[in-house]
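The structure under discussion appears below in the form of structure tokens.
Here the complex is missing a single protein chain, while all its other protein chains stay put.
Chain nomenclature is as follows: A, B and C, assigned in order of appearance, with residue numbering initiated at 1 for each chain independently.
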Amino acid sequence: MLNVKRIREDFPVLQRKVYGKPLVYLDNAATSQKPRQVIEALREYYESYNANVHRAVHALGMEATDRYEAARRKVSQFIGAPNPECIVFTRNTTEALNLVSYAWAQHHLGPGDEVLTTRMEHHSNLVPWQRACQERGATLKFIPHAEDGCLDLSGLDSLITERTKLVTVTHMSNVLGTINPVGLIARQAHARGAVVVVDGAQSVPHLPVNVQELDCDFLAFSAHKMLGPTGIGVLYIRPEITDQLEPFLRGGEMVREVWYDHATWNDMPYRFEAGTPNIADAIAFGAAIDYLSALGMEQVRQHEMALTSYALKRFRELEEVQVFGPGDVTVRGGVVSFHHPQVHPHDLGTFLDREGVAIRAGHHCAMPLVRSLGVVATARASFYLYNTEEEVDVLIAALQKATRYFARATERVTQAKRA
Amino acid sequence: MLNVKRIREDFPVLQRKVYGKPLVYLDNAATSQKPRQVIEALREYYESYNANVHRAVHALGMEATDRYEAARRKVSQFIGAPNPECIVFTRNTTEALNLVSYAWAQHHLGPGDEVLTTRMEHHSNLVPWQRACQERGATLKFIPHAEDGCLDLSGLDSLITERTKLVTVTHMSNVLGTINPVGLIARQAHARGAVVVVDGAQSVPHLPVNVQELDCDFLAFSAHKMLGPTGIGVLYIRPEITDQLEPFLRGGEMVREVWYDHATWNDMPYRFEAGTPNIADAIAFGAAIDYLSALGMEQVRQHEMALTSYALKRFRELEEVQVFGPGDVTVRGGVVSFHHPQVHPHDLGTFLDREGVAIRAGHHCAMPLVRSLGVVATARASFYLYNTEEEVDVLIAALQKATRYFARATERVTQAKRA
Amino acid sequence: MGQNNQPSGFGEVELDELFREVILDHYRNPRNRSLVSGSDVRAEGQNPFCGDEVAVQLKLQDRHVGEVGVQGRGCSISQASASMMGELLKGKSLEEVRRLAGLFRGMLRGVDPAPAQLEELGELEALRGVRQYPIRIKCALLAWAALEEGLERYEKAKKRNS
Partner (left out) sequence: MGQNNQPSGFGEVELDELFREVILDHYRNPRNRSLVSGSDVRAEGQNPFCGDEVAVQLKLQDRHVGEVGVQGRGCSISQASASMMGELLKGKSLEEVRRLAGLFRGMLRGVDPAPAQLEELGELEALRGVRQYPIRIKCALLAWAALEEGLERYEKAKKRNS
């Protein structure tokens, strides 16, 4: 079991007060907080060995290169990649998915081809494929899901056909919390010769993830959602598929030789890292991975499962509030989106903020999904390894208070009218 | 005049020793060092208000958004942009230039069109245009330069024709140090209706740069070369040209509304910032700009001009060494590339490293240019606001020592043979 | 913010500053809900980020606002602002409407209106607390931004026809 009390001491921001109340940070699906080990890695880099990487003959440059490549190795081991050359550093999940779209889909989709995804994707795993399909004359198709937010795979056999060139699925929904059986889908997709992309933005931070078990060709995720800094993300590329990719961003670092009229490309993964990389943040991401690895992702998952169970139980006490997503925490991550019939999500968000509780309100970059839930926006609480049952209690108490506040306000208004 | 002694105290890494010798960091064209104000801005962000930006209803998110947008305003003022909406945050110069290539050139170049550039471009301002031209059937043409590294504009009138759709020029060469008359070229290009891109990677850190004076449509530069963190760069987009651009990266943040089958785009500059931005580094970049603004870019330029004059004078004492680029420091930045006929640049780099002197050796991501100089690689020393004449002296002394070392070694070898 | 130095003891007092009684009143009991047919000025606004929507119709008499219709759905701030706006507009000239829009926008952006101007804004003054919540300013301005666009379209069409 995680020693959450000890862990919390590593996170300076958790000591912060908001409007005089202790911060209860429940917006982890948007971005996580960072332990001092990560902040310290940044400071150390900038104070003692900041330099541009690769091809440097001086001490600082060699050290920066060493550490940058060590971070790549850590990422590679963390997701069970066969080697570090599979790991391309990007800005975030969004850029990683666009990379696949520009470097693979643009060159392999044709008229009549199909791309298969789900109806619970983040905009970042939907809009790039809309464009790719549109430009290449392909069709975007969707795996349906049941009312409880679980994918309905009963028709998968007929959804994946020989026209299906690419299947892209989120490993965990950032709205419903659903954990999708990606490995199963991947095997069926591969059997039909399709390429498999996994959006791991929500899963890699919260579950043990192994690319060989998932059997995916691409996996995208962001450091900032897993204790790492902003500005650094990852695209895992299965070695066997490298030859099918065209370069994406062009410029320094990604070339081998350049003449005035043409150029040749560098090896993997440099071929996809054009220009000066985000060296400091990659190295600090390495520190985040060290931190997670020391705790153990299985432990992290256990903690969040317990916390989510507890939260779902407490939410059931709020009779008026509707919670979305699966009830079974074995197929659900620590994301709880909910609807309050009397209080608009934004009003709720503002109210909770004043109680020190940070949640998110809106469409969570999944407009079509949220629309399909019959609401225009939801409120969302999302957990991470440093959250506690006490914090869930604060959330629930604040929600009860909000209900009372807005009910009383309505009453006052009505009374005033009557008087 | 800059108080360099005081300034140096702000840079923790400059206190560092390398192999027991004080670090003499002369690799600033590759990346600059960072003052503690920038490092502190990162720490403060992560320790007290880290949160995802835009649409957050909680205190941390509002504060992060505020500071992120404040950084955009600082950048905008720093380069004299008409408003902050002109400023798109990218990862680096390379991504910014690729953005122009994907979002503008892909949609506006056609067969027979021409793109005009120079023969002294960094790979990042060459390879994207090679591709754009190739894919669109356009032709890449070059403005020649004289032996001393200054552009030869005598034929510009016939080089820019009505077929010229885009002119892209580096404001300062990272190999020769040449400062190009970009405003002059831009006016001629605009007169023929061409779009003007300026690679400001080397100029914005070292000179006062004003986009209205340059009269450019796009300006690209990187924070890491101007006291800012790695992982953040800028593309300035002239407001009048926005309507000609198609989206580039797609996903969260850059959309207005999304349905399962299509999407509409957000306003500028968000339309080009897909996914979670590099929030922390943008804010820290703001701190770097504050630092530079407080010193004054005119002062920075004066300091570097004086230092470069001094360096060129001292280099003339090294008879065997050949220095590239203009001799007139009014059209030359603080970059000194040179060739030692007896010592290979890599051997020189390694030797100087042992003396604590960090220089760069290689093709400096400008292979065709370096090839045209008749060498396969050069050694390069490049200065910034914290460098001193004493450091130039250390460099020159180390070069003299290297000359002696390799000459003596050769002699020993020859003697040994004779014996 | 930035440091942990907020005075403590905040809470419902400040919330009451944001969710003022009059705001909740307009939210629960929006005025002028009926669609005005045959209107001269029509405007629709959406904030896709929270799904808030408003629609406004004005009937004009001699460039003065006669009948007003306001519909919408969304958060308390956006809906109350729209409802109050509708009430305020009645009888005003188009020039006055534009001036009031400017005043209101200014107030939310931190330009404190003079007492006399504040009086002109009437109940809308209650939305002053919103400026502490940058994200909610867009909500408060939703109806107004839509109105201004509608007015512009109206004037343009008029010019074309004259």
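In this section, contacts are C-beta pairs under 8 Å (C-beta built on N, C-alpha and C of every residue); 3 or more make two chains touch, one makes a residue touch a chain.
Keep in mind the model is a prediction, meaning the values are calculated, not measured.
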Report, in label order, the displayed chains that the undisplayed chain touches.
-> A, B
Given B:77, B:106, B:350 or B:388, the correct residue touching the omitted chain is B:350
Touching the hidden chain, out of A:21, A:55, A:224 or A:303, is A:55
The missing chain sits against chain B at residues 15-21, 344-347, 350-351, 354-355, 361-363, 367, 375-377, 405-406, 409-410, 412-414, 416-417
Residues from chain A at the interface with the omitted partner, ascending = 44, 48-49, 55-57, 59, 61-63, 65-66, 256-257
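The rule we apply is simple: only the chains that are shown with their structure count from here on.
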Counting C-beta pairs in contact, which comes out ahead: A-C or B-C?
-> A-C
Chain nearest the overall C-alpha centroid of the shown protein atoms = A
Return the distance between the CA-based centres of chain A and chain B, expressed in whole Å.
-> 32
Rounded to the nearest Å, the gap between Cα centres of chain B and chain C is 46
Chain A-chain C separation of Cα centroids, rounded to whole Å = 37
Chain A: positions in contact with at least two other chains | 16, 18-19, 346, 350, 361-362, 367
Junction residues of chain C - those touching two or more other chains | 4, 48-50, 133, 135-136
